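For this depiction, one protein chain was excluded, whereas all remaining protein chains were kept in their positions.
Let's turn to chain A:
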Amino acid sequence: MNNSTILFGVLSSLALVSGGLVVRSGALNPVPAVFLFLLVFVLCSGLLVWLDLDFFAMIFLVVYAGAMVVFFLFVVMMCTFRREGREHEVAPRHTEFVVGLLFLSHLWLVLERSPRPPTPSAYPIGEHCGHVTSATHLDTLGTLLYTHVPLLFIGSGLILLVALLGAIVLTVHTPGD
């Protein structure tokens, strides 16, 4: 049994177990179910990478982990589920700050330090990708996203962020609030 088979076994069995747990925990509390569901997606995209289908792995994550999870978040926020007596503990608030700083520095790196794309003609998108002779899908996608269309990429990320926040803001004010 080589490493590849072990990897396949681990990924697929974990995905199956998480899939089962989604059904099991979904009846009790939908929040862990959503996170488990997300885990299934991540593991499945791992399987796709294992199959050398890296483009599909990315698309799988973007479409499902992005769009579908927003949808599930909406559904979860709409459900009235019991908190089971647990009070909201005030979590240490530095984590968000660190994440935000990381995100901002990421933005700065993409917009300021990334290599300037060659001056294009009237059709810039994808023009230079055809000239690359040996590159994986991930290389090409990375070049396209971070070098050619960084602003649109960040803007799409912002759409997801707005969708997540919108789902929370619109549903968090219950009538009893």
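The rule we apply is simple: contacts are C-beta pairs under 8 Å (C-beta built on N, C-alpha and C of every residue); 3 or more make two chains touch, one makes a residue touch a chain; residues count from 1.
Heads up, the rule we're going with is that contacts and distances are computed from a predicted model.
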* One chain of this complex is missing from the view, so tell me which of "Signal peptidase complex catalytic subunit SEC11", "Eukaryotic translation initiation factor 3 subunit L", "tRNA(Adenine(34)) deaminase" or "NADH dehydrogenase subunit 2" is its UniProt name. => "NADH dehydrogenase subunit 2"
* In the full complex, which residues of chain A touch the absent chain? -> 93-94, 96-97, 100-101, 103-104, 107, 111-112, 114, 116-120, 122-125, 148-152, 154-156, 158-159, 161-163, 165-166, 169-170, 173, 175, 177
